[in-house]
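Here the complex is missing a single protein chain, while all its other protein chains stay put.
Our next item is subunit A:
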Amino acid sequence: MSYLQLDQLTKSYAQQTILQNINLNLNQGEFLALLGPSGSGKSTILKLLAGIEAADAGEMRLAERLLNPVPAHQREIVLLFQQPYLFPFLSVAENIGFGLKARKEPKKLIQQKVAELLELVELGGMQQRKPQQLSGGQQQRVALARALAVQPKVLLLDEPLSSLDPEIRVNLQGVIARLHRELHMTTIIVTHDLSEALALAQRTALLINGEIIADLNSIELFERPPNRAAAQFVGVGAIIVGHMQGPTFCSSLGQFNGNFAPNTRHVAIRPEHIQINDQPQPQTIAAQIIERRYLGERWEYRLQTNEQIVVARETVQAIREIGQTVYLHFPQQSIFALND
């Protein structure tokens, strides 16, 4: 039995379906990323879990207890918003201790816990400051400490890093990852940033148009997305259309042997697995560079073949020119099938 269970969860606003039959299970201590584009319903799942919104249909269970009728303040699920929303009239210490005060914990315990959490989020010595005196990153750390103070059974993070500068963002990702390692708190983070999901979560559920279209290990989702929609979201080098002839997948970009299902109609490859050659070689096809982009550690090329556009990335060795003709090779072992 899973620790957190979402069963056939449905939610609509003004006759527009936001979530449709969402099924999701989490084990205790697991870190899940809910990944998807804006408006896909990710934050709505968190709002339903936190009790801010009510589900139209379906059930939510936490440790076998039905959550639907439980008021938000009794759920022991804390939601951390995109903005820190620190209470402006309270000091840092009072903000962190807010949930404990609401639970009528003794003053001494609150002070002790606040001091511990301040150290944990690396803000020691700032307890008397007002939120306005902190930077954006520090405010989000305080919000995180405030959420952790009540030791929630589930911690929900609704794009808490999206409004921060890249450097602070990476730093806070490290803090969140470390806290999860140390506290083993069941955590769900909502993000539209694939790299954030990969950096933080063991598992990623990809949500598109209110439906979970993939739910698997984060690295696996990145390396081998299971279907076309997931492949398009995580970004592959090419989605190749073709058909099966016996054990071989036949397409205009080549023939590939693999452990493909008999009805496979699409296969894909990651852009960094496509090999770019200057000269024609066996099992290569010609393509023209139509665009290039420098990504830091790699160059990304958009290439036009006779049939389709292909995206390939290679580590910086020699810079290739726009308009140059190159020869692409799709290694057999890097090709994977996509469900329709």
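Brief remarks follow.
Following the convention adopted for this analysis, a residue touches a chain if its C-beta (ideal position, glycine included) is under 8 Å from a C-beta of that chain, and two chains touch if they have at least 3 such contacts; residues count from 1.
Note that in this section contacts and distances are computed from a predicted model.
The protein name that UniProt records for the chain not on display, among "Binding-protein-dependent transport systems inner membrane component", "Thiolase family protein", "GntR family transcriptional regulator" or "Epoxide hydrolase", is "Binding-protein-dependent transport systems inner membrane component". In the complete complex, the hidden chain is touched by one of A:I18, A:L34, A:A147 or A:L328, namely A:A147.
Summary of contacts with the chain left out: across A:L35, A:A55 or A:V78, the touching residue is A:V78. Among the residues A:F98, A:F260 or A:Y301, only A:F98 touches the chain that is left out of the figure. Listed for subunit A, the residues touching the missing chain in the whole complex are 50-52, 72-74, 76-79, 81, 83, 85, 87-90, 98-99, 101-103, 146-147, 150.
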